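Selected chains from the complex are presented in situ; the others are not included.
Chain IDs A, B, C and D follow the sequence of writing; residue 1 opens each chain.
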Amino acid sequence: MLSQTELITLSKNDKVDHFLLIRRMDLRTTRSGSDFLSTELSDKTASISANIWEGFAELSARGKVGDLVKVSGTVEEYQGSLQIRVSSIRLARESDGVSPQDFLPVSRRNLDDMKNEFSQRTKSISNKHLKKLLAQVFNDKRFGQFCLAPAGKSWHHAYIHGLLEHTLEIIKLCELMCEFHSELNKDLLISGAMLHDIGKIEELSYDSAFEYTEKGKLVGHIVIASSMVQDEIKNIPDFPAELENNLIHLILSHQGKLEHASPVIPKTAEAIALYQADELSAKVNAYKNAVESELKADSNWTRFIPLADTDLHKFNFTNSSNEESKKSLFD
Amino acid sequence: MLSQTELITLSKNDKVDHFLLIRRMDLRTTRSGSDFLSTELSDKTASISANIWEGFAELSARGKVGDLVKVSGTVEEYQGSLQIRVSSIRLARESDGVSPQDFLPVSRRNLDDMKNEFSQRTKSISNKHLKKLLAQVFNDKRFGQFCLAPAGKSWHHAYIHGLLEHTLEIIKLCELMCEFHSELNKDLLISGAMLHDIGKIEELSYDSAFEYTEKGKLVGHIVIASSMVQDEIKNIPDFPAELENNLIHLILSHQGKLEHASPVIPKTAEAIALYQADELSAKVNAYKNAVESELKADSNWTRFIPLADTDLHKFNFTNSSNEESKKSLFD
Amino acid sequence: MLSQTELITLSKNDKVDHFLLIRRMDLRTTRSGSDFLSTELSDKTASISANIWEGFAELSARGKVGDLVKVSGTVEEYQGSLQIRVSSIRLARESDGVSPQDFLPVSRRNLDDMKNEFSQRTKSISNKHLKKLLAQVFNDKRFGQFCLAPAGKSWHHAYIHGLLEHTLEIIKLCELMCEFHSELNKDLLISGAMLHDIGKIEELSYDSAFEYTEKGKLVGHIVIASSMVQDEIKNIPDFPAELENNLIHLILSHQGKLEHASPVIPKTAEAIALYQADELSAKVNAYKNAVESELKADSNWTRFIPLADTDLHKFNFTNSSNEESKKSLFD
Amino acid sequence: MLSQTELITLSKNDKVDHFLLIRRMDLRTTRSGSDFLSTELSDKTASISANIWEGFAELSARGKVGDLVKVSGTVEEYQGSLQIRVSSIRLARESDGVSPQDFLPVSRRNLDDMKNEFSQRTKSISNKHLKKLLAQVFNDKRFGQFCLAPAGKSWHHAYIHGLLEHTLEIIKLCELMCEFHSELNKDLLISGAMLHDIGKIEELSYDSAFEYTEKGKLVGHIVIASSMVQDEIKNIPDFPAELENNLIHLILSHQGKLEHASPVIPKTAEAIALYQADELSAKVNAYKNAVESELKADSNWTRFIPLADTDLHKFNFTNSSNEESKKSLFD
């Protein structure tokens, strides 16, 4: 692991001598005809822009989005934002011992805690067919991918381990719903929660930048998941057809509406519970992230967020950690 | 309280000597010219139809939906459904000591438990302005109505104490979301959850049948609630304007979309949490109820449910209480 | 095969001594208290109603929609429609040698002609992977079901052999599009056309009346088809992943829009061709059938057809077969 | 009041020595690294852009949108538009005796005429409850704000006194509708017309630039208005509940559709009249303004106007003032 300081902690005039991930890279030309390389570079804590005015020939020819670079320079301020004034830059080498995955945004939750919570739930499933199915689907290889993957490209839980974190939130919300309604089939619902987004491990690539794969775009994570689960069911003798249909129904209907790309809408109480729990987990995560990362300067409002169809308002987020400021406001 | 047997327990040929609530009453005429009174009668457990062929003059002239009647007769089967063959019927009298409220559907949860859970939450609010506001809004009179009212006319939590039960579910879901996200302002969110549907105590009448009031139809529970809360805030010196705007925003935006009659859409992380928790609580309750009460004979499917835009499927609800049947199916 | 006269040819006062299929059956009671059995009966040419006033005990107890009955009686007219005045009725027996399938509506096209046309197309596929895949999917058992099934419950090609007829129309339309555009990948497009609706053989039941199966309602023909095809692909070594993704994409996107239950929308030229050819084949068939079967008396207009969102107009359909009437009109 | 020439009258090469309002201000940098300040400046008649290349340190640090500046320079043409070549610029001072409000767009109608027309209508209300209510709502302070405020940020009547002008148009349209339909409750309808947009005095700020306030974004003018009116009704003894509900209904439903942010849709003949009169007044004003201000050079068409969902066409607007040109065209 790297020992370099995190980007988020840097201020104006700080020295930079960092490995960073290329998030964007364009060759541009000034009106006066000079070429330069415009880039956006990141570690797991933040993203910063850097224009490179010379010595970028090799980088421009051989580098691409998702690659790592070694950058030296100074932090400077430009139009209210920080950027790097680059003195030298080069592509990372084998011998540098760095990997793009160390530079991706990562869940704030502890990975082992999350894995334990998840395993605990798989053990609590009492239906033997479902228990066997979960063991097969979450074999070592798939469980590794499942624990690594983000839950999305950019909207919600869009960070390493995000899929696991998101799935755990839904499981807990569904458990609470089962407390309210003993009529719900808990084994079915929790199994559905665990499996509903498993297709995202193939829909997205997350070795470096998060992107949709070709299969992700042509097939989509819903059908990828249902195929994956049906394949495993074929290897379980006597898996009841009715149980299979209801489980596949949970996966297919979990986006709740046809226009959200579910090929069937929820037709059971378990299916509506899964859909609405998914919404609750996803939307609150997405809004929180937007409010944290998109605030306009000198404002409690973000820029317009298309997926929320509005600009968002930040209210009093510091009141728990900063008792004094909270007191002065409302107490 | 009444000692009569519950409607839901009656079978063909059982004697009826019951007080029942009028849910529907129409004067009809046969093709051959005979008048009769077609009615639907209920207690809190079920609803049954009865045609009255004679002696209904006074009932027809003075009775109306929501009144109680004393009915004698026998249960018979007609086209696959049970109905009452009426031998005599009369309007209930003062001296009968019965009240329409005893005949309305009621939450299955224990009322005192729910009141305690609610009070516990109001005590846990630490912001002094919100604490004072909640005490004022939930004064004895309003708290009484709040604990009595249904959360809706027919779709979800449409029974006595339903508003309290629904509100508690949302509070617990929001508490869980605050565990996931310490950035959420918990005092604001829980207060909003408590107040968001308070307007329903005036939007609906629930003395006998559940109906929209004139104010309910012309103004609606969202603006009734925001007015009620703003009135009480006026009596609290120094209630911060920013806090008021954010709290009112939670109430106004809690239906999530303009086309669902919210005059503003959620613009804070707390507002989206409240909206989505409301959806989760409401939809699962509604689907569960529909699956229980609308199943077609010899079928695992209900009739078409317009608000779900589909017919609904009942899967394996008995597996927890009936271990044997479950075993034979999937184990 | 039966030698009885077709329902469509019967007139008032004709004798009935027919085997017929039960399409609807309700036990009803007159206002004066008499029970009777209200039914709708059909052969493959037409449907007629019949009320049975006595001797229906066994039929009522043991018969159900989709069963066959032997009916004797007379055709009479009632409020402008024909119905059967039943003198006797009984359930068909094993020894009668009749089968419900002989009473279902059937495509007007010759089955062997259609099978030949279809086989000819499978032979014309030159890509070896697709050729092998088609052979496996259309094995004897599945091809049998494919040639029997209707393409829908009631809207278009809703008759025995309808799925085959519909698929052939789409194939021919796609071949024409390939003539217009040599850039289209013909093997891929024609294979997609052949496979796109194969899931309907499990989505619908068509032994007697056409109904959705439980799997049909919970999973749907689109995902049934994609699973079926992916299963067979697993048995073909070296089937190219890119080809699989593009073929599955054709199946998943063939309803063209998310709100029409496709989980992805068309993203290739072949996919848009398949979707639009499907629409053309389906809509013209549906409108033609509606115009033929739903015309109101003394009118060139049908009743309101919800799926067309309008009433439909019949114009001059007889002009090719009836030269004289055509001449008097326009020549 | 200022004696400087109006912006709208300036041409290329004219000298500028003006106080102007800052509508937009961004610090930018050329590719070659020079900073400059890009601004949009306006008086009440027009808006013009100006880039400032030096001496903008104080302005950039202390000025903001809505402030006034003193600018010297020359008008020049750039890519078909006029802009100011700035020789010097400074923030306005106390001693300059200028106020931002003198630089905002203003209604073309005479303010006193409009006030008189409005007062005349309040006098004509005969219902004593409504008369008292109007007197209280339109107290001196609120009436001052009401006469100053624009009716919107940019779409229609988006100028000082615009709210009063718009309200008067609606009143007159409603009076005409009352002539057509004596059944309409004129007192109720005209009172509703007067009050429906009163919430805009708090939804918008209009001291300098027109912006939404925090309350405007979180609560919105519809609920602000209903709260304001309900507060005043509380101070009127015996105000009939039915009248209150119907009046509040007019305010809440005046945007006509849920998706336009009305929490209830029009349910009375008066409510539909108010909604449609509002639409007529607003849309014609908006389209007229767009056609006047957004015409593309050498064209009778404007740019694409998102709120109209089309580009707009200007036809023959000069024919009343310019008889000759009109004659040559059509006479």
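Heads up, the rule we're going with is that contacts are C-beta pairs under 8 Å (C-beta built on N, C-alpha and C of every residue); 3 or more make two chains touch, one makes a residue touch a chain.
As the structure is a computational prediction, the values presented were derived from the model and not from experiment.
Taken over the full complex in this file rather than the chains on view, the one protein sequence occurs as 6 copies, with 4 of them shown.
Everything that follows uses one rule, which is that only the chains that are shown with their structure count from here on.
The interface at B-D recurs elsewhere; of A-C or A-B, the pair that shares more than half of its residue-numbered contact pairs is A-C.
Residues touching across the subunit A and subunit B pair largely coincide in numbering: over half of the numbers involved belong to both copies.
Taking each chain's centre as the average of its CA atoms, subunit C and subunit D sit 60 Å apart. Inter-chain centre distance (subunit A to subunit B, centres taken as mean C-alpha positions): 39 Å. Rounded to whole angstrom units, the spacing between the C-alpha centres of subunit A and subunit C is 46.
In subunit C, the residues touching two or more other chains are 214, 217-218. Subunit B contributes residues 127-129, 169, 172-173, 176-177, 180-186, 188, 240, 242-243, 246, 249, 265-270, 272-273, 276-277, 279-281, 283-285, 287-288, 291-292, 308-317, 319-320, 329-331 to its touches with subunit A in the complex. For subunit C in complex with subunit A, the touching residues are 214-215, 217-220, 222-223, 226-227, 230, 234, 241-242, 245-246, 248-249, 252, 258-264, 267.
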